[in-house]
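One protein chain is absent from this view; the other protein chains keep their places.
So, chain A:
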């Protein structure tokens, strides 16, 4: 492929085995400039290995990677300033404050200390500038880690499970940071095992399992391609099961002690009928998600 002027990353049929384990088993995809690209899958799917091969940290057994038109392995010093890699949240110098960490890493790229303040602002850690790294919370450390990956203003940013092990509030804070990075025009490649998160953040996702890419598209297209029915849930007692089954577009009706669920492929008609009856109390509409896509692709429930 010679189209690497257009594409930020071209991954062509890469393989990597550790003993008998095929960590990455024939993965190919391309990532465009400015794209927010997600690699998702459960733990052990091969996401991290694929990422490390793209970063040039590991050599693939087979296949090739072009990063901004260059093979990243072995280490290419000229390429390094153009990529930013977020590492595990402990990859800091001992006993240094948040600002000092950033200034140190900035200096490695010949970037002045002014960038440090800007990065702290971006990840919302300005008030923690003088706090030592070991005194930060888990979410704050993750954000500092991302700031360190961005401090030299790279074109491509690799983030490996940035939201893992964070509480829901911290995760949402981090989403804002990730969106802000994308608005700066960066190409982002990120791995996660949270499918809901990928659905919200990513332009395109590659679903990986057991070293292979099972599907690759925009989250919406993947879900649409599933052609799964919508599920409309009502409070128990709002409607009898017989009445529900008689509604237009109702395919299947199930009930438990709290609720009544109607499965439909034409939710618009069914919702209109419900509105006419005035039975919208506690109504929830659930359409298919990436979890359903995963279930469909692998035949197993998704377990992160």
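The rule we apply is simple: a residue touches a chain if its C-beta (ideal position, glycine included) is under 8 Å from a C-beta of that chain, and two chains touch if they have at least 3 such contacts; residues count from 1.
One rule holds for everything that comes next: contacts and distances are computed from a predicted model.
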item: Hidden chain of the complex, named as in its UniProt record, picked from "Molybdopterin converting factor small subunit", "Succinate dehydrogenase", "Effector of murein hydrolase" or "ABC-2 type transport system permease protein"; value: "ABC-2 type transport system permease protein"
item: Option from A:96, A:117 or A:214 whose C-beta touches the chain left out; value: A:96
item: Of A:26, A:63 or A:81, the residue in touch with the unshown chain; value: A:81
item: Chain not shown, touching residues in chain A; value: 55, 57, 75, 77-78, 80-81, 83, 85, 87-88, 90-96, 100, 103-105, 107-110, 148
